[in-house]
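Of the protein chains in this complex, one is absent; all others appear in place.
And now, chain A:
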Amino acid sequence: MTLLHSRDAPAAEHHRPRPPSRSAATLRDLGLGIRFAAAGGREGWIRTLLTAVGVGLGVALLLLASSVPHLLDERAAREAARSETRISDSPDTNAVKSDSSVLRINATTEYHDRTVAGYLMRADGSAPVRPPGVARFPEADEMVVSPALKELLAAPGNELLRERLPYAITGTIGDAGLRSPGELLYYAGSDTLTRASGGHRISGYGNVLDGEPLPALLVVLTVMVCVVLLVPVAIFIATAVRFGGDRRDRRLAALRLVGADIRTTRRIAAGEALFGAVLGLLIGLVFFLVGRQFVGAVEIWDVSAFPADLVPDPLLALLIVVAVPLTAVLVTLVAMRSVVIEPLGVVRRGRDRGRRLWWRLLMPLAGLAVLGFTGRVGKYEVVNPFPIAAGAVLVLVGLALLLPWLVEACVNRLRGGPVPWQLATRRLQLSSGAASRAVSGVTVAVAGAVALQMLFAAMNADFNRMTGQDPTRAQFAAYSENVTGAAATSTIEQFRATKGVDVVIGSVEAYASKPGVYAEDDIPPTTSLTIGTCETLRELARIGACEDGDTFVVHPENDKDMSHWVDQAARKGKVVEIGSGGGKPVRWTLPADSPTVTGRTDPMGTPHWGIMATTGAVDAGKLPGATITAQIRVDRSVPDVAEYVRNTAARIDPGMRFVTLDSVERDRQYASIQTGLQVGATVVLLLIAASMLVSQLEQLRERRRLLSVLVAFGTRRTTLGWSVLWQTAVPVVLGLAVAVVGGLGLGATLAWMTEKSVSDWWLFVPLAGAGAALILLVTALSLPSLWRLMRPDGLRTE
């Protein structure tokens, strides 16, 4: 066909392409957004990277959190695998001696407040069973140690620990035999250990897991810890998605100029956010995988983990993969609703009226209502964790939503003040959204922490037992059934001779019975015989005059029945039989002039009665089955005094029970949850600090030129420094106020649910202080950037 022909042909109508369907347009715009994010030049990449790194940090933390169940399972499995195979319901039952059986004694000790777990072991035959992770059974005076203990022993300044564990290191315990990489554990060989000296015979290792179910109150606590730690992470991710939003809005304005409508720009923005979030997921995975390799070297609050233990739960991981990009898109679309992007590159906030309060109040109130309807949780009830979690999440997220309204309402009322204050408040009046967003993480974290602390305090009595011990009278107690005879008396002397020891309430104890022939069902009248110096006996009974050689009959306080029982065994002027544990009893006459006195409670909280004799009255070295107890008061000003005392105990008998006296004993599970909270809170606070810092630096970067102009005027650095501080501090102070009020409300509700009363309303003070410290830290960290941006380079245009 020629041109002529074509001219002759009927004029073809000029067709505009048919507009794409809505879904096709959405996909096209999302794709365009992804292209902008991926190929948007330096500016585009900076924004995408800011979002991706922010989201990545959050994702890494979520993956870490989703790995906790697997981590706990693995730890428990290893713990079970290394505990002795149980051969009966009684843990005291000894296994039958065989070629593979092993005698062992728990020789766990403590060093600088860290537990050093350990066993002394002696093989019965040629093929002794070995604990997991131990390649060769240690010979006498040898030991195999965990890598952490090996490192500790090799480190300078730990001579006292080396002295306590004087065995030659012949091997390292493998991962299979350790709870965590930071665990301090040893297995030492012995050729003197016997059943008589406290050894317990075992036939193998490995037990069935019998995890204790969590009590209802601890379920509530655990749920709250998870919520309190994870909601700020979610908020952090939502904040990270909006990093660099101003720059993106300017780019979108250019698109408006070439004909993109508002919906298109929103979808493009969503596409950009989607790309950032997906990239964030990948970066988060990389952070997680890389971080996992180093996790073994990190120990927070005495908690560490093997890299192989950190495996995310598949379902939770899937939830993260789906929820994070979805959140990114939703957050962007919601954020874009308050922005009007005009074709001439002008971006104006579309909010002429102030923020509305009513719908922001709905969420926390709904949360409180959910918690209220869940009702009270009885101590022994089965608890459904989901309504509690949902209620707490609603309250905490609701607080984050309340904050922008409060900040706006408050800063709009601020007037006057010095220049830095004026610059800060005016800036917040113009746009408080970014500042509120940056602070919302702190608000939620502090509110949650306040509520949790209140709950912890309210439950304290349930999980903290008063031991009755008196650490002012003695700080340590050592007890041994294995040191008998003459060694018993010398033990007390050795403690007395230890550096830093002030007083030793050292006694040798045995049983004293009324001699006679008794029917099989009859119980011979028996009481305890306690032998010690006058000084020691005065700590155990209300004894006035006392000389060496004296004896006493001691009645318990306010217990006539027991006093009568004591008198039946301790007959003045009559013979008693002393001894137990199979040895031949020693017959001894209780002097007729022994005065009767009242017993008292010792520093360990144990009340005493029976017969008390000074060392000159009874030869403690000749009593069969006698045990020793030493309660030790030390001079705290002597450095490492506790370690000197522990070394003495280990030298006398590595299996000696040695305790540090404390007036309160914490429940183990309760303590674990509290430690978990501390670990999580530390990580979350660091994340929030990072978020605030990025937000702060981004704002400063946006104002680079303006800062240079202010410098040109001769504005002092301190003026701008204070302005940055106020700009951060005002929203944070308001955020902390919201956090305190909200946290107290949530805490009171949770206390009501668990049928507890609030014991301390002032618990928020240190937490609010931590929040304030966070502001100072962020401001301090952003100052170098501020100084750098205050250079006149910002004025250069060419």
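Please note the rule applied: a contact is a pair of C-beta atoms (placed from the backbone, for glycine too) under 8 Å apart; a residue touches a chain by one contact, two chains touch by 3 or more; residues count from 1.
Rule of thumb we're sticking to: contacts and distances are computed from a predicted model.
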Record lookup, UniProt, unshown chain, options "Sorbitol/mannitol transport system permease protein", "ABC transporter ATP-binding protein", "histidine kinase" or "Na(+)/H(+) antiporter subunit C" -> protein name "ABC transporter ATP-binding protein"
Checked against the full complex, the residue among A:156, A:416, A:516 or A:544 that touches the missing chain is A:416
Cross-chain touch to the chain not pictured, restricted to A:262, A:709, A:737 or A:758, is A:709
Touch with the missing chain holds, among A:70, A:426 or A:499, for A:426
Residue list for chain A contacting the dropped chain reads 348, 416, 419, 422-423, 426-431, 705-706, 709-716, 719, 792, 795-798
